[in-house]
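A single protein chain has been removed from this complex, and every other one stays in its place.
Going in written order, the chains are labelled A and B, and every chain counts its residues from 1.
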Amino acid sequence: MSEHIVSRKVYFAIFGVLMVGTAATVVVAFIDLGGQFNTVVALTIAVIKATLVVLYFMHVRYSSRLTWVIVGSGLFWLGIMFALTLSDYWTRGWLPPR
Amino acid sequence: MGTFTTPAASRRNYINAEYGIKSWLLTKDHKRIALLYLGSISFFFFIGSLYAIAIRLELLTPQADLVQSSTYNKMFTQHGIIMVFFFLIPSIPATLGNFLVPMMIGAKDLAFPRLNLLSWYIYMAGGLITIYALLAGGVDTGWTFYTPYSTTFSNSYVVATGLGIFINGFSSILTGLNFIVTIHTMRAPGMTWFRLPLFIWAHYATSLVMVLGTPVLAITVLLLAFERLAHIGIFDPALGGDPVLFQHLFWFYSHPAVYIMVLPSMGVVSELIANFSRKNIFGYKFVAFSSLAIAVFGFLVWGHHLFVSSQSVYAGMIFSFLSFAVAIPSAIKVFNWTATLYKSSISYDTPMLYALGFIGLFTVGGMTGLFLASLAIDVHVSDTYFVVAHFHFIMVGGALFGYLGGLHYWWPKISGRMYPEGWGRFSALVVFVGFNLTFLPQFVLGYMGMPRRYHVYPPEFQVLHVLSTAGASILGVGLLIPLFYLIWSMRYGRIAEANPWHLPGLEWRTPSPPPTENFEHTPVVTWEAYEFAPIGEMKVIGKFRPQVEKV
Partner (left out) sequence: MAEGYVATEHTHGHPALQHHFENMEQQREAGTLGMWVFLVTEIMFFGGMFLAYLIYRSAYPASFAAASNHLDIKLGAINTGVLICSSLTMALAVYSTQLGQRHLSIIFLIVTMALGLTFLGIKGIEYHSKYTDSLIPGKLIPGRPFSPEVAKPGEEGNTHKLHLIPGATVQNVQMFYWIYFALTGVHALHMIIGVGLLSFILYSSVRGRYSPEYHAPVEISGLYWHFVDIIWIFLFPLLYLLGRHLE
């Protein structure tokens, strides 16, 4: 399994995007987008930043499928914990109080 | 296949490779580390049993005559904590797993030998801190540490015990991590995934659970400790917190934890059933994938511990449905084991007796689990002895039986000696009888309404409690006997040859006990697991299709 060496240009490009994303997140935070939209935008930017770090800085883009499965499983399991716990909290109000 | 009749001591193996206590305490050899664990785990099992004896003695009478309520609370709490965290969770993986995983895949050691040793030291540190907490005054919250009692009202050593459990969790994580990496990267040439013994599949699935679940326990215990120390309100309703959140976080780990306890045992049982009936396991792929399915599904059902906690009924329905689903892969295993036994050549040696006991008792435990998974029934039997009986059938009738069966089966490989077969069978029978007498009455007790964690009860329950305590005494005797003859056999037992059971597994292709590096040359695997000779040739000792060809 030969090792793929990511070029410096890619690293600097990703770095640039990350810094721009940070600035954008801060700027947008002060603008009222209505309802939960601020959170959605902030989290979307965060997810994009994290994905770039994972793919390029952590070399997952060039790694084996096993690595992808491991990363995916970790996120999936986090999702399970969130989803099933929220299935309790978000449905508690459904029953009319006696 | 050569046989060795010279005493083990005069042949170089992992036990006599180096002498001195430093060579054991600083070893990197997975086999020695397995023995370190074997000693510690037996010690903690003994401590946990002492609490069990005290509980059963108190429950002989309806009044609180042996101990006060506050002491009784500490007894059942500490019984649970020691048995779950310091015996059941590490038992098979840390002893049999550590010893056998590298050998069964044809490797010289686990991927990270130093992490392996570290995991034992972490286990000991966690265990000793917990013992300190017990001696200093104990903890009385139940092993489940429900808030706000544990954070605000209990006057016992919650933080110290929590620290011990927190530290112990890392031991579990490191073991699981080691197994996953080893199984992925260090299999011998030709050892494809579907040639792996089912013991390995079971340990792989267990390791997934250890790695994904234990960190959540760690953060939960950490938050619990901070809440208790700093009087913050994350779980305290008086300060805006939600005690049910604690239960969600706690059981997110603790339910999969029961699969950490039982999956390795199922792996052992697969080995025992196939090898002691001299027949290839029926439905190998089904059994292998069912281990993975149990590991995955096991993470989806924790809410069934919260049915009566004020959890949303809608979430309860989801968890109930998923809890039924998780029974399916376990049932698949039982069906496949039974099909393996059908028309096979069964030899009723001690390990097989434990394996057969497992199948029966685990089935009872599993089916009563379905009762508990039904929302409507659970409302009535939750927090009664029905639940206690259910989980003891799984943990003792299941996990412990597998552990004892595996210990006997691989004892010649580990020690180079055979245990006395007559005593082995006798104590297996005593354990089986004692176990059933202890826990079957508890199903009835729970159904009739006897609450768990109570030691004062209505007099009409006494007969069943007396039966249960009588059974516990028999069980205790049955568990003590192997302690004596196994230790006895280390010096006086019959010398075991490399393959005393005449089986095709890779671990039987090295001397008993093995040399430090396990194999003389890296094996090249060309056959499937559990390849036995045709029935007509079974009686001839030593004739079987070898699983391995030399490089």
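Throughout what follows, a contact is a pair of C-beta atoms (placed from the backbone, for glycine too) under 8 Å apart; a residue touches a chain by one contact, two chains touch by 3 or more.
If you're wondering where the values come from, they're calculated on a predicted model, not measured in any experiment.
Listed by label, the shown chains that the missing chain touches in the whole complex are A, B. In the complete complex, the hidden chain is touched by one of B:Glu58, B:Asp109 or B:Glu507, namely B:Asp109. Although one chain is not displayed, its contacts with chain B can still be listed: residues 1-2, 4, 11-13, 107-113, 173, 176-178, 180-182, 184-186, 211-216, 218-220, 222-223, 226-227, 229-234, 239-242, 245, 248-249, 252, 498, 510-511, 515, 517, 519-522, 550. What chain A contributes to its contact with the hidden chain is residues 1, 3, 5-6, 8, 11-12, 14-15, 18-19, 22, 25-26, 29-33, 38-39, 42-43, 45-46, 49-50, 53-54, 56-59, 66-67, 70-71, 73-75, 77-78, 81-82, 85-86, 89.
The working rule: only the chains that are shown with their structure count from here on.
Chain centres here are Cα averages; for chain A and chain B they lie 37 Å apart. Residues of chain A that touch chain B in their complex: 66, 73-74, 77, 80-81, 84-85, 87-89, 91-92, 94-95. Considering their complex, residues 184, 212, 216, 244, 248, 252, 299-300, 302-303, 306, 311-315, 318-319 of chain B touch chain A.
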